[in-house]
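Can you read through this structure? Questions will come right after.
Only one protein chain is missing from this complex, and each of the others stays in its spot.
The first chain written gets the first letter, and so on, giving A, B, C, D and E; residue counts start at 1 in each chain.
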C-alpha cells in the first residue's frame, strides 16, 4: 500500500493527521501512519488508542516507550524497533538505559524458553499472588 | 524434569541456591530454578546472568520487572507471566501500573503486525536516529 | 541458497515446476519455490501440500489467501506477506477487504496478549463448545 | 487479577457490560472481559475496537472469526482459540471449514519458516503488486 | 474436537492409523493424531510428511527430534514439547543432551532479540557464504 501524503489526504485522514501533528508538536508524519491511512477507520482507531495508551499516567512516557521497544524486539518488527527507539530517545532514553533494556529483553526471551522446555509448573505461591 | 529440592541438591547446585536465597532475602526457591537445576551449568549461568541484569542500574528494578512481563506476555509464557507479576508487585507495581503496562503491550503487539502487514518502510529519519 | 532456474533444473525439480506452472496457469515461478528446490524432496512435498490445502473446498481460495496473510503478518514474514497479498489480490481481494483483514489481525494480536497477561481462565462454557 | 462480576461492577464497567450484552444479545459475559475490567479504560477501548472491527463490512463476521482463530493458533493463545472457535461456530463454521482453516494455518506456519530459513528474496514482481 | 479412537475410525482414518502403528512399532496412538483425525485429509497429509521428514537421512532421528524440541520450546507449544521429549528420549537423548539442547535454545532466543533490537546489519561476508 502506498503511503498517503498530507497533501493528498481525504478529510477523514486529514483530521487524524492534524490531531497527530498537534499532539506530537511536529509537522512530520512517519510512514506507519501514512500506510495505514489507506484504511481511514484503522488510522483513526489506532491513533486514538495510541494517544490514550501512551499518555502519561501511572507510568511515564519513557517507560512506556521502553515497553514498546521490548515487545517490538521480541517480535523482531524492524519498523517498530526503529521508530520506538527514536521516540524513546526523544523522551530521554540514554545509551545506558537502552543497554539495560535490551539486556532484560534478551534474558526474558531466554528464560521464557527454559521455563517452557523444562515444563516448569506454576508454583502455588504465584497463583495467590 | 523433576524439580531438585534444596535438601537433595549437589554441592554445585546448593552453592547457587544459597546465593539466590541470600540475594533475594528468602529461603523460598521457585520451581523455575529447581527444574533447570537438573543442568547445573545452566542453573549457575542463568542465575549469574539474571543477578547481573536485574540489579539496579540506569533502570530501576520495578521497570526491569515490567519489561520482563512485557516480553513474557508477548511470548505467552504462563510460568513467566505469573512469576514476574509476583516479582513486580513485590517491587511496588500497583494495579494501575499493571493496567497501563498491559495496555502498552497490547497496542505494541497490534501495531507490530500493522507495520508488517502494510509493509511500512523505515523512514530515513529513523535511520539517522 | 541460490534459486534454481527452470533451465537449470533436474528432472525431479522440473516435474514440480511443470505441475506448478500448469496449476497456476503461468510460466512464472516465484523465488520461494526456486530456493527450496535446492532440496527436491522439500519442494515436491511442500508443493503437493499447498496444492491440496489451497484448493477450493469448504472455504474459497480468497478466504484461504487471507488466512495465509493473517498468519504471515503475525509471524512478520516479509516474503510471505508480499507473495500472499499478490495472490489474494489476484483472487479478488479489494483494498477494503485487505483493510478489514489487517484490522482483525491487529486486534487479535492485541487481545491474545491481554488474555495471556491477565491470565484469563478458559470459561467452562467454551470447553463444551 | 480476579474477574469482575456484573453485580460488583462500577458504573464505568457496567456501561461496557451493558453494551456488550446488548450487541451480543446474551447476558453471559466471558472471562476475558471480566479480567480486563480491572482496568476500565482498557475494557472500554478494547470493546469499542472489537465492536467496530468485527462488525460486518467487506468481510463477513464468520470470515473475521476464522482470521481471529488463525492468529490465535499461530500465537498459541489457549484462551483465544477456545473463545473464537465458539464464536466462529455460532457464526456458522462447520467441522469441514475448521479443518480447512487449520490446514491453511499449519501450512502457512511451515512455509513462513522455509522462506526465512532459505532466505528467499522478495521477487520484484511482488513489489509492484 | 474430540479425539477419534481406533475402534471408531472410518476406513480413511484407519488406514493412516495402521501405517502409523506399523512404522512406530506400537499400537498406541497419541492424542495429536486422534484430534487431527477429525479432518482425514489433514491426518493423511501430516502423517505422510512427518514419516518422510523424520526418517533417517543426512541427519539421524535423534538429531531431528532435538530440532523438533528446539522449535516447540521456542513456540511454547506444551503438547509438542512433551511429546517430542518422549520421542527424543526413546531415540537415546540423555539428561545431559537435553540440558545442552535447552541451553542452546535459550541462548539463541536471547541473541535473536539482541540482534534485532541492536539492528545488527548482516555482514557482507555472510551473504557470500
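Throughout what follows, contacts are C-beta pairs under 8 Å (C-beta built on N, C-alpha and C of every residue); 3 or more make two chains touch, one makes a residue touch a chain.
Please read these numbers as outputs of a predicted model, since none were measured by experiment.
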Among the chains presented, those that the missing one touches: A, B, C, D, E
Residue of C:29, C:77, C:101 or C:115 touching the missing chain in the full complex: C:77
Positions on chain A where the hidden chain makes contact: 76, 95-96, 98-100, 102-103, 106
Where the unshown chain meets chain E, residue by residue: 1, 28, 30-32, 35-36, 38, 42, 46, 49-50, 53-54, 57-59, 63-64, 66-68, 70-72, 74-75, 77-80, 82-83, 85-86, 89, 94, 96-97, 99-101, 103-105, 107-112, 114-116, 118-123, 125-127, 129
Residues of chain C (touch criterion as defined above) contacting the omitted chain: 1, 36, 38-39, 41-42, 45-46, 75-77
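Convention: only the chains that are shown with their structure count from here on.
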Chain at maximum distance from chain B, centres defined as averaged CA atoms: C
Interchain centroid distance [CA atoms averaged], chain B/chain D, Å: 27
Intercentroid distance (Cα basis), chain D paired with chain A, Å: 21
Where chain A touches two or more other chains, by residue: 1, 36, 38, 41-42, 45-46, 49, 53, 74-78, 82, 105, 107, 109-112, 114, 116, 118-119
Topology of the chain contact graph, where touching chains are joined (line, ring, star, complete, other): complete
